[in-house]
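I have a structure here, written as C-alpha cells, and I will follow up with some questions on it.
One chain of protein is taken out of this complex; the other chains stay put.
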C-alpha cells in the first residue's frame, strides 16, 4: 500500500465492477457513477425486496449499502492485493428514505498503513434539485488494513 | 409508555415471536431464549445464506441481527403501541464469527420518554464453556420513541 | 422551534459570542469565523494548556471543541430559547494534531423537532493551502432538543 503520499486511483469503475461481481457471484443492481480522488458515488435503484411496509428502505439495506460503498472507496485506492476488514460502522438514520434511487457518496477521511476511515452520505434521489442536499443517512466506516502475501495470507 | 419508574415486561417470548412473525411475514429462524428485566437473548442457527466465502457470517447479517434484537428488547418493555425508529447504530466487529450458532444479548441502558439506548453483545456459540466470554461484535443502538395514537399516527 | 421548513440563521456571530461568553463566564479564546446556512467555522489558537508532551493537542481538547462547536451550529438555527442536550458523540481521531490553529467546521445533517445531528471536521491549520483538506478528527454529535417554557422548564 506504500505510504499513500501521492494518492492515485488504482481501481476504476470497470475494475471495481468486475471485483464486486466476482465477490458477490451475481450481477450487481447498482451503478458506480464516479470514482476519483474525491471519492465514489453509487446509485442503487430501489426494488421491492428492499422495501418495508410503508414503502421505505430498511435500515439493514442502508447499512449494507454504506459498508459496501465504503469498501469500494478503499479498494479504489489500495487495490485488491490488500485486505480490508470492517472494524467499526456507525450510522445515523436521519430521514425516512423514499422508494426512489438511493445515492451513496463515500470519501476517504484517512488512509493509513493499518487503518482507513470513510465518511458516507446517502440520499433519496427523486430528481428534485435539492434531493442531494438532505441526506437520509450518514455513516462512518473504519477498516483494518493488511497486505496479502502471495499465498493469500496476511503480512 | 409512562415514566418507566417501575420496569416490567409487557411482551414476553410468545408475544415477541408473534409480533416479529407478523412484521416479517415469514417464519423466523431464530429462537428467543430469554426475556426478562436484565434483557433478552436470541439464538440464531447459522445457515448457508448468511455465510461469506471462508465460512464466516457477513457484517450486514450481524448488523441486521443487532438491530432486530435491540428492537425486541425495547418492545419487551414498551409494547407494540409505541413506535421505535432506529436513529443510530454503532457496531464494533471484534472477532471473526464462526459458522456456529450466533447468540445475541441485548439490554437496555436507558429507556426514556423519547429515547432508548440498547447495548448488544454477539457471540459465536460452539458449545465451549468460554464461547460466551469473547464477543464477536458489540453494538449500541439508539431508538427514537413515539406513542402511536388510535389511528396509527404518532403523538 | 417550528418545523424548520424554511431554514434561517437566528443567532449570528455576535449573538453566539455573547451567549457562549455568558455560559462559560470567562473570555473565549476562539474566533467564530463564519455562521451561515452551510454551517459554522471556529478557529482556536493552540495554547500551552492544551498541549501534551510532544506538542500535540489532547484528545479531550478535541472532543470538548467538537461538542462546543456542534452545539453552536444548533444554537445558530434554533436560538437560546431551546434546550439542546448532547445524547451521543462519536469521534474518529485521524491524524496527530500539530501545535498550530485548530479549525473546526460543523454543519447540520438534520434538525428535527426532537433530534439534531451535526457533522464536525477538525483541521490543523498551518497556513499551507492543503491544510484544510486533511482533517485531524471527524465527529458526529447528536442532541436531544426540547423547548424551554417561560419558567425555564422543558415542554
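To keep things simple, chains are lettered A, B and C as they appear, and every chain counts its residues starting from 1.
The criterion applied here is as follows: a residue touches a chain if its C-beta (ideal position, glycine included) is under 8 Å from a C-beta of that chain, and two chains touch if they have at least 3 such contacts.
In this text the structure is predicted, and so the values were computed from the model without any measurement.
Only one residue from C:14, C:37 or C:85 touches the chain missing from this view: C:85. Among the residues A:88, A:104, A:124 or A:138, only A:88 touches the chain that is left out of the figure. The missing chain lies against subunit A, touching residues 87-88, 90, 114-115, 142, 144. Residues of subunit B that touch the chain left out of view are 90, 92, 94-95, 109-110, 117, 119, 135, 138, 140, 142.
Touching residues on subunit C toward the chain that is not drawn are 59-60, 63-64, 67, 85-93.
We take it that only the chains that are shown with their structure count from here on.
The most distant chain from subunit C is B, comparing centres defined as mean Cα coordinates.
Of all residue numbers seen at the subunit B-subunit C contact, over half occur in both copies; the interface is built from largely matching residues. Of all chains displayed, A has the C-alpha centre closest to the centre of the whole protein C-alpha set. Centre-to-centre separation between subunit A and subunit B, using Cα means, comes to 25 Å.
Mean C-alpha position of subunit A lies 28 Å from that of subunit C.
Residue positions of subunit A touching 2 or more other chains, listed in rising order: 90, 92.
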